[in-house]
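Certain chains of the assembly are absent from this excerpt, and the rest are unmoved.
By letter and in written order, the chains are A, B, C and D; residue numbering begins at 1 in each of them.
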Amino acid sequence: MTDLTAAPRRPDVAGVRRRSSAGKIALRWGLYAILLVFALYYLMPLFVMLTTSLKSLEEIRTGDLIALPREITFDAWRTAWSEACTGIQCEGVRPYFWNSVLIAVPGVIISTLLGAVNGYVVAQWQFRGANVIFALMLFGCFIPFQVVLLPMARLLGLMGIAGTIPGLIFVHVIYGIGFTTLFFRNYYVTIPSELTKAAKVDGAGFLRIFWAIFLPLSLPIVVVSVIWQFTQIWNDFLFGVSFSQAGTQPVTVALNNIVNSTTGVKAYNVDMAAAIIAALPTLLVYVVAGKYFIRGLTAGSVKG
Amino acid sequence: MARWFETHLPKMVLAPSFIAVLIFVYGFIGWTAWVSLTRSRLLPKYEIEGFIQYDRLFDSPRWDTALNNLFIFGGLYIGISMVLGLILAILLDQNIRTEGAIRTVYLYPMALSMIVTGTAWKWILNPGLGIEAMVQGWGFPNFSFDWLVNPDMAIYAIVLAAIWQSSGFVMALFLAGLRSVDTEIIRAAQVDGIPTWRVYTAIIIPSMAPIFLSAFIVLAHLAIKSFDLVIALTGGGPGYATDLPATYMYAMAFSRGDIGQAASSAMIMMLVVFAIIVPYLYSELRAKND
Amino acid sequence: EPQAEVLHWWTSGGEAKAVAVLQEEFAEQGGTWTDMPVAGGGGDAAMTALRARVLSGNAPTAVQLKGPAIQEWYEEGVLADISNVAEEENWSEVLPASIANHMKCDGTWCAAPVNVHRVDWIWANADVLEQNGIEMPSTWDEFNAAAEKLQEAGVIPLAHGGQAWQDATVFETVVLGLGGPDFYQSALVDLDQEALTSDTMKAVFDQMRTLRGYVDDNFSGRDWNLATAMVMNGEAAFQIMGDWAKGEFLAAGKEPGEDFLCASTPGDGFLYNVDSFAMFDVDGEDKRAGQELLAELIVGQNFQKVFNLNKGSIPARTDVSLEEFDSCAHTSSEDMQASSENGSLLPSYAHGMALRGAQAGAITDVVTAHFNSDMSSDEAVQMLADAVANSM
Amino acid sequence: MAPILDIRNLYKNYGTTEVLKDINVSIESGEFLVLVGPSGCGKSTLLNCIAGLEPISGGTLAIAGEDMTDVSPKDRDIAMVFQSYALYPTMSVAKNITFGMKVRGVDSATQERKLAEVARQLQIEPLLNRRPGQLSGGQRQRVAMGRALVRDPKLFLFDEPLSNLDAKLRVEMRTEIKALHQNLGASMVYVTHDQIEAMTLATKIVVMKGGVIQQIGSPSEIYNRPANLFVADFMGSPAMNLIPARAQGNGSGTRIEIAREGGEPIVLTDARARDLPEDVIVGLRPEDIAEPGFRHGEAVQEASCKIDIVEPAGADTYVMTHLGGKPVTARLHSETEAAPGATHTFAFDLSKVSYFEPESGRRLN
């Protein structure tokens, strides 16, 4: 059995690099130049947001929006975190930030677990109709969320979890399992079925095999699923605004309230600081786990 | 009994998710279909009135624009993201020393919500504030980059920002795909005298078909959900030049109190999605069964 | 103990402070205020949330709603009756009749007005006008002449943000200015097909096309306050915008009459935009008590004054002292009084006071499409008529 | 005593494709049954049916006299070793081996004891704390065996346990399995497509093709008296030479005439009178075509042929020639000089000759 967690070995497509000629060196520089240009393209909005958040409001009103700050101030960040007004409360995005954590963490865990179990069943315990069920679940990924708002609201009301954090978790889990199931299923089909057979002979049952054998193997794909789900749930606005009430609104709603004030003076520096604060967790996840993300994608989720 | 339980356990484990999907996806689609046949306004009503909402929908020039934009946006966004993602992946595959850092830079936009970056993009693309002003400031007074404010070009500005968000992710997918191609095949091609670019075009890329499909599915999913992006960047403007079915539907349902109209537009939108996704799913699952 | 959960989209700046005043008063009376702010899209996001809340059987106590939307919600059977408060507080006496009508559903009171915004304002940079020797225009022709002059002088004549609602705002002032109050009534309130296809309407679109020429190239998607800033720093001369723009001038330390000028847009009449809170049917004594207390406080003298000072509008009550208000507010108040008497006090269509969402939206679609393309006025008029018919 | 494994009229379908057809096998306690056959012939499927990992579609399957139809794998008292070893990749070697016991609730003292015992037996004590990923192929194979051994089952099932090993290791492990079988006296069912493995390990061989059993017998029966052309060709390496010939009974003996490339036909005389049709296929193992002088007896006859290819294989040298239009391999001693293109005299030992009917492939003698 191959070591499933091993990193992929790089095929050296470019071939053997021999003693470099001038042309080769130029080519190499060209390559780096192109990569740099694209890096700038990707970094530009972040740059604008960052510099704006470090400027004073005075400078923004008088200066260039996309110039470097003349004087760096962190006031906007403090304001955004704990002082900015979102309605009559002026506590910044802080309380909403924790709401988002309370929604995203269980949401990610539950949808990943469900996806893992579903993927495990579909990939390793094929029964008649399993593929149809899987296809139906997968199609659920493509339903536009605007469509489900109203009926969902009605059902949440009937279930008595309207406006609550469990309600929001529930919604995110429901519309997340399509993708998590896809990830895990595609990963688990690459695991030889002999492993399941060996464990069956060893006397382990359905859940035991999952728990003791498949789950420990799943790190790369769990990373993929967690990154994906965390991004989706954390960045969600539509469900957050529709299915929350006072006290359960996620950070995106607070951010929206700060950014989209209808009248009055716009504090762009605070807006941008709030935006970056709201994006920090997902950014962090990408930066820290990005490497494993690629690895996890390689490990199976994309291999057809 | 225990044995029955054991053999049916997998089905029972799958059942809750399946039932949930049946209700919360297919049930809701059914609900929407029903409502699309009524005269629902502010809140849903359930007396069937026939196809009036569809008649209204196709009489609306704004819907025409929205549907048109969906094809322009969807086609360009998916197409360019794939091509760009692939090119970047190939470039990054050339033993780049700082690969890890570059990869993260390319990938991070996926982490940000468009509500957040929409404002920044709005500035960057705004002729008076952003790139155009900057380049003109460098001494090229005739430089023009006014996509965002030009009704004919605004949809392409949206495409530009959308590509910004997801091409890095597609790059990651393709990079993973490139890395999983058998080393020996590449070596065989080298011995066979195939130049590097042909190795990519004739051998590696064709063998990555499953990854193209995965990328497609993710991009299609994101294209359908590009609602936030349009709202943040143009609000559907100038005029309604950048309206998409999702924003049309949202406007009808929530700011205009015309739920029947919203439901009918949602049904058409889902039909389009269905027409594209189902063949994919079919081929995907067929291949697995062989 | 009275309780209220209030859904609104006044999330920042002066208006947030103003709402905070209400909350304080509410708390002083022993009430508990739960704030549920949802900003974005001029209330679209809030309406989305509202719909979800109502459908899930968990409606907020009070919701920022206005115009015919109040009646629409009433027709869905989800609004509460606050007639006893209104009668006790004598609302019918202190509110102008046309505004009071918006607060009533089938003869009962179901909403409480907060303020009156005037929409048909034109704002100008005093220095720029002086330098170019221009008076505040009182007809559209004058305006056009002034604009030409300004353009030659290298000043942007009209600061405008290319968002659909801003286009609609300008449009309705032109309708009012060119067609007069009666035409406005029949075209944008009664949706009379004849009025919509009339030559007057064509003239309106012609004027819109002219105005388009006075706007700079980067207007698309610009927020209104950025447009205001253009007037403030002399980049542009005029802006057509409701009186919330005044708050922006004041916040920048500008003085009305000195640094900036305010005047009604050319023509007669007064287009109002009344913010109000509708009360939703809720369960529980506490909440109903909260609703009544809230209604009472909203229409109360103190809140009407404090809130409107902050927001730039004028009180909905006619009996509030305007001593602390600025000159623009005085003008506004006097004009309202006058137009109320001669029947030219009209609801703003662009701000959802005149029409149901679907119809208002249909008109806006045409207006913005026209403004952002090279569509002819004839085409626009035809489209307008079709769109209105289609939206019924 | 009931046979340890008794399969009667077993059928197995996947959907509409019949994968196993009317399988009848039974083995006694202590027997070593080897299933051989080309890829896709249903060997693994049969093993999975025995293990209870696949339901059977028809017939009966009994282990130690008990019907197994509704018994789940874990209750069949079997142990199984897989081709890919199927070690649990995230568990240490020790945990891999004890996992089954732990699942079955065996107390940890017993687990420890059995683990130690098996580890000693297989000489894997130093590996117990490693992960499968850190083991070489042969070591993995041993761990997989260990996992089976601790169960102390009635029946061991092996699915091509050696085919992932390199040639050298395969030979070593083969010997170890053989020793294990002799020491434990256990009953085993073993799948392979390597006929040498089959020959050396089995007490009984089942040759399958397309889901149908072709022959059941002891290794020497299978090797020396293959039931049909398929078995003759399949078993033995290099394969049995199957030479088209013309047979003619002449009183006491049989005259065999084989076409020879560019020359007179070779005529061999089988001393026994046989009732053969005119066209036959003569089956002769490479070791029955050798250099003259080493084989003796009346059945040995000589003829010379042109050599096409010479393959020295260390201990022996294989020499290929053409007879009856087919390549024919002879096994010579490694000392024998032979060069491609030369003509060489071979001794044909007809004492173990097989005759087959060309069309049906059926054995004739």
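Just so it is clear, contacts are C-beta pairs under 8 Å (C-beta built on N, C-alpha and C of every residue); 3 or more make two chains touch, one makes a residue touch a chain.
The shown structure was predicted, so the numbers you read here are calculated from the model rather than taken from an experiment.
Trainee: Expressed as a composition formula with the shown labels, how is the entire complex in this file built up?
Mentor: Although only one copy per kind is displayed, the whole complex is A x1, B x1, C x1, D x2.
Here, only the chains that are shown with their structure count from here on.
Trainee: Can you check how far apart chain A and chain D are, centre to centre, with Cα atoms defining each centre and the answer in Å?
Mentor: Centres of chain A and chain D (C-alpha means) sit 54 Å apart.
Trainee: Averaging over Cα atoms per chain, report the distance between chain B and chain C in Å.
Mentor: The separation of the two C-alpha centroids amounts to 37 Å.
Trainee: What whole-number Å value describes the gap between the mean CA coordinates of chain A and chain C?
Mentor: Centre-to-centre distance between chain A and chain C: 39 Å.
Trainee: What are the residue numbers in chain B that touch two or more other chains?
Mentor: Within chain B, the residues that touch at least two other chains are 6, 44, 129, 250, 253.
Trainee: Counting only residues that touch at least 2 other chains, which ones in chain A make the list?
Mentor: 149-150, 152, 238, 256, 259, in rising order.
Trainee: Give every residue of chain B touching chain C within the complex, in rising order.
Mentor: 41-44, 56, 59-62, 122, 126-129, 146, 148-151, 154, 231, 233-241, 250-258, 261
Trainee: Which bits of chain C are touching chain A when the two form their complex?
Mentor: Residues of chain C touching chain A: 5, 8-17, 19-20, 23, 33-43, 45, 48-49, 51-53, 55-58, 60, 223, 225, 229, 244, 247-248, 251-252, 311-312.
Trainee: Which of the residues in chain C end up touching chain B in this complex?
Mentor: Contacts found on chain C: 41-44, 47-48, 51, 54-55, 69, 72-73, 75-76, 78, 162-164, 167, 216-222, 356-358, 360-361, 365, 368-373, 383, 386-387, 390-391.
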